[in-house]
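With one protein chain removed, the remaining protein chains of the complex are shown where they sit.
After this line comes subunit A, so read on.
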Amino acid sequence: MSRTHLGLPTFPQAARLSTRDEQLRANLRHATSTIRTKRATATSELSDWPQLRAAGAAIKDHTLHHLDHYLEQLETAVTTAGGTVHWAIDADDANRIITDLIHATGESEVVKVKSMATQETGLNEALTQAGITAYETDLAELIVQLDNDRPSHILVPAIHKNRTQIRDIFHTRMGAWGRPAPDDLTDTPADLAEAARLHLREKFLRTKVAISGANFMIAETGTMVVLESEGNGRMCLTLPDTLITLVGIEKTIPTWRDLEVFLQTLPRSSTAERMNPYTTTWTGTTLGDGPQTFHLVLLDNGRTDTLADTTGRQALRCIRCSACLNVCPVYERAGGHAYGTPYPGPIGAILTPQLHGTTTPLNASLPYASTLCGACYDVCPVAINIPEVLVHLRERITQGGPTTTNGTKTTIKPAKRHTTERTTMRTAAWTLNHPAAWTATQRLTTRTRALHPRRLPGKTARAWTATRDLPPVPARTFRDWWQHRDADAKDTPQ
């Protein structure tokens, strides 16, 4: 993997700052609450939503179970249709393959369709190092690129910016990348869109190589499918001479018929639209129509390892709709950057530690970035039980256990940072399973209640008492009252 997260703050460390950023909080509150409501309306229109959700999960599970078969079928179909298939074992491999393919064209500029896979591999940075300039053409990705920022959302990478901030970015930064924004640019959405359109038009008409991802790959025909809203994708997928598409292997579906389910669930879950404005499909190359050279780069980058985990593998069903981000109260308050990886939100909290391991402090903090409230599971259009996987990953971190790394089964050790917690949990579990010890602990708690301070020393206790009072400890436990209720009948409750 090209992006290591050593040195990046853990989720709680990053959230400590981001939760205090009132502008960020306001931007996210507005954006996520709007899309949440719209999604709820869009999905409630379909009476068979639960069935579509179950079907989506079943199609994905079936494909993942037979992924070797469908990937070979896909490779054959793409090759037969005039495309070339490359297999990338990890991010560096993918970036190297793509860099070499661009060098072979003699070009030094590429236009890009919004792609999470290229975010995952850090392709833009790799291309810059190789002397190739990549132009993001999705509006939000453009904003992020111009501002030298990082995406904070799977679908809406600039969700953390409001339109005034975007106007300022266009004003100050567009000129350095190409056609500048007009001097009298306002922050109305129409004006901002027009400025982006004029800026991007130059790139679309000049650039000979495009890079894309794909939402789906249909194995039976070798067809790539891209869903988008802005039409920039259609430009990139049709105008250049060479098209290079980087896709995670789990994006395979067996047949066109399977696509029917996802064409209903993906737009409604992501943008809350009944149908997205642009759905582009292509199969290899077509003489005289569209790119004459097509390369498909299939990316593993931890996916096969994830597939080996019977609980965790459901994360590979993900169709990147981002409904779980929009509904997540933790995401809304911490913001996408706190997750420190291209995949923020609940899905990122289970995907990143599986794809890249739990060894870095940041990745090990991600499975805890959830209250397990279950809102993400409820909205997931492929029924990924995100809380279940989060708890599973917490176990992997605290207890260690079997996992698969680079195709080899290994047993990882329990994380060092959890030593005190582990001891506490073991002691608590023992006490709770020994009635005499549990009663004694309760007695000790109630009898020393006058001594309990309102704020406690120590890092863990301070985490509670910095903002909250401790609950007052009553004089008697419930069981104490129960055991004596006949004796002191006067003390009848209420």
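Heads up, the rule we're going with is that a contact is a pair of C-beta atoms (placed from the backbone, for glycine too) under 8 Å apart; a residue touches a chain by one contact, two chains touch by 3 or more; residues count from 1.
Basically, contacts and distances are computed from a predicted model.
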UniProt protein name of the chain not shown, from "ABC transporter substrate-binding protein", "Cyclase", "Radical SAM core domain-containing protein" or "L-lactate dehydrogenase complex protein LldE": "L-lactate dehydrogenase complex protein LldE"
Residue of A:Gly7, A:Gly106, A:Gly288 or A:Pro472 touching the missing chain in the full complex: A:Pro472
Per the touch definition above, residue among A:Asn124, A:Thr252, A:Asn301 or A:Ser370 touching the missing chain: A:Ser370
In subunit A, positions touching the absent partner: 11-12, 15-16, 19-20, 25, 310, 329-330, 333-334, 367-375, 377-378, 388, 391, 393-399, 421-422, 425-426, 428-429, 432-433, 435, 438, 442, 445-446, 449, 460, 463-464, 466-483, 491-494
